[in-house]
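In this view, the complex is presented without one of its protein chains, the others remaining in place.
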Amino acid sequence: MGLFNYWTVIVLMMVGFYTVIARNNLIKTMIGLGIFQVSVFMLYISMGKIADGTAPIRVQPSAGHEAIYSNPLPHVLILTAIVVGVATTALGLALIIRIREAYGSIEEDEILEMDRNS
Amino acid sequence: MNLEQLPILQVILPLLAAPCCLLLRRSRLAWGFAVLVSCSSLLIAATQLHIIHHSASGSISYEIGGWAAPWGIEYRLDRLGGLVLLVLTAIAAVTLSVARRLLQEEVPEERHHLFFATFLLCLAGLSGIVSTGDLFNVFVFLEIASLSSYVLISMGRSRRALVAAFQYLVMGTIGSTFILIGIGLAYMMTGTLNMADLAQRLTMTLDSVYAEGASIENPALPVNQTRTILAAFAFLTVGLALKLALFPLHAWLPNAYATAPTVVSTFLAGTSTKVAYYVLLRVTFTIFGLAFTFGQVGLQFLLTPLAIMAILVASTIAIYQGDIRRILAYSSVAQIGYLVLGLSFATQAGLTAGIVHLFNHALMKSGLFLVVGCIATRQAGLTLESIRGLGRRMPLTMAAFVVGGLGLIGVPLTSGFISKWLLVSAALESGRWLVAVLVVTGSLLAVVYVWRVVEAAYFLEPDDKTTSEPHDAPAGLLAAAWVLLGATLVFGIYTDLPVGVAREAAASLMGVGS
Amino acid sequence: MILLSLLVATAVAIILLRDLFAAVMLSGIFSLLSAGLFVVMDAVDVAFTEAAVGAGIATVLMLGTLTQTSTRERPAPRLDWSALVVVVLTGTALVIGTLDMPAYGDPTAPIHQHVAPAYIAQNVGKQSGRSETDDDDFQGHVPNMVTAILASYRGYDTLGELAVIFTAGVGVMLLLSGLPPTAGDTPETNPAESEAGVDA
Partner (left out) sequence: MKKHSILRVVAKILIPFVLLFALYVQFHGDFGPGGGFQAGVIFAAGIILYTLVFGLDTAREVCPKRVLECLVAGGLLLYGLVGTLGILLGDRFLDYSVLADHSGQHIGILLVELGVGVTVAAVVVSIFFVFVDRGRH
């Protein structure tokens, strides 16, 4: 595999990033943000993987030799990051609902247009 | 319980006070509790700075959970952190003590307790960022601070606040995701998240961080010369620049500060970008080190022009704004330019100037936004037209504004003068006379935008001359604004606290890198 | 490999789709696929969480939002060149960054040498990194190393994480509960919408 795994993850990341900065629709922006973040999680988890390793849950050592565990630390970091990600999504969506109530639109350029005119 | 528990108390006190606020439910109770907590935080911060400043090592460390670093998370505070914490908690305490009065017009009373809970979370997040010595912990507390500031900003009265908060949320999340990528890449090549440990392992050679027998092309290469670390540094810096609102990534800041409730702009204007600047100092000096940041990468060649652009462009934009809050917000973008300029000199004098300016500008800008809050209690409009003749109607309030404005310009006897003077002499000392000239030009631009407000308040006649008898803001509010702005006068004359501490902080930052 | 290409296909489909309802559904599928990928990479806890959060909570909330906004994206956006330049630059920086990385799955990589081995070793009974007391705390009672690190070694991060959740909860309550719609303009409601999603 070499670095191929990382490169695919980077492609995913950039697809998400593009959606965030190019899209006009607020919900699409949030979806893009989600893809961007999940791909960063993949970057972390990829680095923790050890070839022929197993999940970092201790098993009874069989015949005196210890199993190889994948690195648990990136997993812990990403668990935290996932939670942060969903918290951001929830807040963003709540803001979108309020924006829609106040402006009647969820397209960013229309909203900015209304602000300029008022 | 003894003094060695202080570093953790500094952060968990506001953090755990937040759920208590939620349970208290009553606006007055929650407010009283929040004020109590923020005042204790201020006390803790002052004690900590005192301990650090008089200790031999110049830093204190606290191992959370009893796990030694780098296995556990370590809190590590030095003079710089102590100074930032002091100004952060001072502004929080002053702002919170007048928050209830300011909120009356802006947030319905039955949700004040939620507002105070969010405010305390923001304080906890910002203090956590400053105190921690663990890079991933920075990310977690950065998110607490950011999420709570998105919420706080969206509480503004106009619907624009919602859009501003959403834009800030998107930009801020991009910033923190970049920071997360940067942390990941740095972790990948070093295996550690502790800042001190990271700094040490970055200078080791590749064959000593890999296992024995690994197939590496160039075993003698130091870790910090790999392209992975270069990318890590780039992502961390760009992410922090977004959070810092460094030109040209500042787009979120003016809208956010101009539409947020005045309590919130008062607090955030003095703290959130300052804390981002603090993290930038940590990353560039403590973790990656002087030689890497300014020798190998040459960050100064990027930061110096950006900082100067920030000063000149943002000041010019500020001149053309019609709303006081937008003038102050663009002025903040310009002041961030001064901060970063000090950093980009990579000299002890430049750093000292940056740190002193962090301290002074935090007080000034919070004070000025508080004055805006004072004005807002007496009249609805905050445009230059609507404040005409305000100098006579609210004499003490506008006098406070003038004091703050003079500080922004950098007139002698204000603390703003001290930091500008340090910055200019740092520039001249290292032979950057052009930069020095541009800094002075920036001050002249500040004269223009401050003058426009002063002119409107004192020299232009209001359209209706009906309400001309003096009617200042409520005494408590006014006193709070004068406390912050008076402090800038005091520190303009007695310079020991900010300058003395900053000089030693700068020395230790420079020492780590060399 | 198959998972990765499916992920890329889903992501591209999401940005091309104009129908927001379908896009939200696909983003749920994206989360499920990535959870699968996490299992392949031995991160079972992460996979569990991603499936519950990404495919569950986030999708439910997105659908809840859609019922209150609109399900169609306004057709217009062409290729945004400035955004594309930024994205390509960022991507290039990352790819350059990968060139000096340890290869995927390499057991000799730096992160497997420092800090993490102590976590793994301690969990199987040995001592290291303990600052003062000397009792053997874990004694094999917590075989899931992720839980041990999450709740003990880096328990403070988890407290921070909980505070983030708490912030989001308080924030959403502040934003949405009980208030009448924002003062200012009353929304012009669009009748042709909200046919999809959660039915309360």
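First chain written, first letter: the chains are A, B and C, and each begins at residue 1.
We adopt the following convention: a contact is a pair of C-beta atoms (placed from the backbone, for glycine too) under 8 Å apart; a residue touches a chain by one contact, two chains touch by 3 or more.
No experiment lies behind these values; they were computed from the predicted model shown.
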item	value
Partner chains on view for the chain not depicted	A, B, C
Of A:I57, A:I78 or A:A102, the one touching the omitted chain in the full complex	A:I57
Residue, one of C:I14, C:L32, C:L61 or C:L94, that touches the chain absent here	C:L61
From C:T10, C:S34, C:T98 or C:S152, residue that would touch the chain that is not displayed	C:S152
In subunit C, positions touching the absent partner	44-45, 47-49, 52-53, 56-57, 60-61, 64-65, 67-68, 132-133, 135, 137-139, 141-144, 146-148, 150-152, 155-156, 158-159, 161-163, 165-166, 168-170, 172-173, 176-177, 181, 198-200
Interface with the undisplayed chain - residues on subunit B	1, 5, 8-9, 12, 15-16, 18-20, 22-23, 62-66
Interface with the undisplayed chain - residues on subunit A	55, 57, 79, 83, 90, 93-94, 97
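The definition used in the following text is that only the chains that are shown with their structure count from here on.
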item	value
Rounded Å distance between subunit A and subunit C, as computed from the means of their C-alpha atoms	4
Interchain centroid distance [CA atoms averaged], subunit B/subunit C, Å	28
Shared-contact residues (touching 2 or more other chains) in subunit C	94, 98-99, 101-102, 106-107, 109, 111-112, 115-116, 119, 154, 157, 160-161, 164, 167-168, 171, 175, 182, 184-185
Subunit A residues counted as touching two or more neighbouring chains	17, 21, 47, 74, 77, 80, 84, 87-88, 91, 95-96, 98, 102-103
Residues of subunit A that touch subunit B when the two form their complex	17, 20-21, 26, 29, 33, 36-37, 40, 43-44, 47, 74, 77, 80-81, 84, 87-88, 91-92, 95-96, 98-99, 102-103, 111-112, 115
For the subunit B and subunit C complex, residues of the former touching the latter	15, 18-19, 22, 63-68, 70-73, 108, 110-111, 114-115, 117-118, 121, 124-125, 128, 136-137, 140-141, 143-144, 147-148, 150-151, 154-155, 157-159, 162, 181, 185, 187-193, 201, 209-215, 223, 226-232, 234-235
Subunit C-facing residues of subunit A, complex	1-8, 10-19, 21-25, 27-28, 30-32, 34-35, 38, 41-42, 45-51, 53-59, 66, 68-80, 82-91, 93-98, 100-104, 106-107, 110
